[in-house]
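Here the complex is missing one protein chain, while the rest keep their positions.
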Amino acid sequence: MVKMDLLKVVRVTSGYGTLTVLNQVSCEVADKSLVAIVGSNGAGKTTLLNTISGILHPYSGKIYFKGKEINGMPPHEIARLGISHVPEGRRIFPNLSVLENLKMGAYLARENMKNGMLKKVFEMFPILKERKNQPARTLSGGEAQMLAIARGLMRGPSLLMLDEPSLGLAPKVVASVYETIEAIKKNGVSILLVEQNVRYALEIADKAYVLENGKIVMQGRGRDLLKNKNIKKHYLSLK
Amino acid sequence: MLDVVAQSVISGLINGLIYAMVALGLSVIYGVMDLINFAHGEFVMLAMYFTFWIVSFSGLDQTVAFLPALPIFFLVGVLIYYGMLNRTMGTPLSQIALMLGVAMVIRSFVQIAGGTAPKGLPPSFIFGVLNIGSLAISYSRVATAVVSLVLLIIVHLFLTKTYTGLSMLAASDDRTAAYLMGINVKRIYALAFGLGLALVTIPAAFLMTYQHADPSSYLRFGLLSWCIVALAGLGRISGIIPAAIIVGIAESLVVTFVAPEAHSLPIYLLFILVIWLKPKGLFGRK
Partner (left out) sequence: MKPRQFVPAFIVFVLIIALIPVFVGFNEYFILLATVVLIYGVITTAWNVMGGIAGQLDLGATAYLGIGAYVAGNMLIWWNITPWIGMFVGAIIAAGFASAIGYVMFRYGVKEIWYALSTLGLVEVLRVIFMLWKEVGGPLEKYLPRSKTDPFYYMSFGSYIPYFYIALIFLLITFLVNYRLRYSKIGYSMLALGSNEDAAESLGIDTRRTKLKGLFIYSFIVGAFGGFYACFCSFIHPNTDFNMNFALEIAVLGIVGGLGTYYGPLLAASILVSLKEYLRAVFGTIVLGIYPAIFGLAIILIILFKPEGLSSILKNVYIKLRKGGGTKHGRQQHS
């Protein structure tokens, strides 16, 4: 395959202090694709995203983004290259208004506050436009997740990393979040999605990895994995 | 009687507005970095001495004497951040000890360079007395209170309207998320610390239009500012004003009705009570 991978993670071992969480993990995100990483709680999914975005530095292994080695770089420089990480638990700025949160999202691309980007984001998330002057802490869980994603989009990233976007949301709201994610992908943004909510994630993923105890144990097309016996047994039927 | 109370309250109100400006630098640092600058009072005192020296040597008016001091203080703040605080991030005890060390150096410096005698300046171009009934307030104090309000508004606008200011608030809300936005949080912290120190030069210059500086000035301004910040809570600048006014009026009433020596008592009592009963401040956002 000649098509270049946007993100390439090569045998990365990482963790917190002396606690190793990820063990020799490798994965790729092809340009304009949606890749899902699924696994149970504590498998190391968040650690993987934190390592890619520079919050954690890998003990060993390499991470390439657009062909450039990024492991060991501080998070604000990695962000500059075009990775947007929407962290677990949304992490919106509670005391800033919705609009100010979006402004911070556009910190690296301030022209996006003035050109069509803000309008586009508001079209995608009309509720945010309604509440643009409210402090972000007053938003509901679903609205806060929308804001977190919108904030991540404001700088026009080439890779959007979403950590558990469905966490703590009502099923109806989860469905609308996933509609949004598909819409973002259609706009040409690559997505790396980490989920415990396996069914949703596998349904929309071009490619998916299963992470267990810090190791990749299975990979393949999302819909193929959905039919896999082990997946059905461990992740789907128990739900 | 009512007249005396009214006068005392008005005088306290003016003082409170002035105190708001004195506490502003401390509040910015605390609000952004969640760090109490233990040497804040010492920096206010140092800036008062700077004003004295600048005015004595150049003949500038006090009201503009902060202009040369401001960039120096900003630079010192940035250097202290990169040289000391950045290396001890996450160990608040060490940071407090470091700032105590800095405080001691400043106290010493002021004594060596300025001696122990109080330093006062001739009146600035603002002089005269404003009479409200039988109450006399010098124009210097009124002018200082007005400058305080203007400065607070400017800083408020800076924090809420500019990218740099907003990113300071964002870093204070969620450091990791700020990094993910592409904000260089360390640089923002350095700027905030520099700004916090630079902001003491303006109140110091205006205080010198009607006050003396002496080697113990730090004591008064340090605890005063901590008290205001505790009262205001971790919030936007607007919380400082009511907090400072409460402090100013409480102080003024005690001076009028109890004893002038007791002027610091209400401040500290208020401070301790607020920390105990309302540790997040009266006007905080969290």
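Points worth noting:
Letters A and B name the chains as they come in the text, with residue numbers starting at 1 for each one.
We take it that a contact is a pair of C-beta atoms (placed from the backbone, for glycine too) under 8 Å apart; a residue touches a chain by one contact, two chains touch by 3 or more.
What you are looking at is a predicted structure, and each value in this text was computed from that prediction instead of being measured.
Partner chains of the missing chain, restricted to those shown and counted over the full complex, are B.
When you scan B:V9, B:V76 or B:I96 for touch with the missing chain, the hit is B:I96.
Seen from chain B, the chain kept out of the figure touches residues 36, 84, 87-88, 90-94, 96-98, 100-105, 107-109, 111-112, 115-116, 215, 219, 223, 226-227, 230, 259, 261-262, 264-265, 268-269, 271-272, 275-277, 279.
Simple rule for what comes next: only the chains that are shown with their structure count from here on.
Averaged C-alpha coordinates put the centre of chain A at 43 Å from the centre of chain B. In the complex of the two chains, the chain B residues touching chain A come out as 160, 163, 166-167, 169-170, 173-174, 176-185, 285-286. Within the complex formed with chain B, the residues of chain A that make contact are 53-55, 74-76, 79-80, 84-85, 87, 91-96, 100, 103-105, 107-108, 110, 151, 155.
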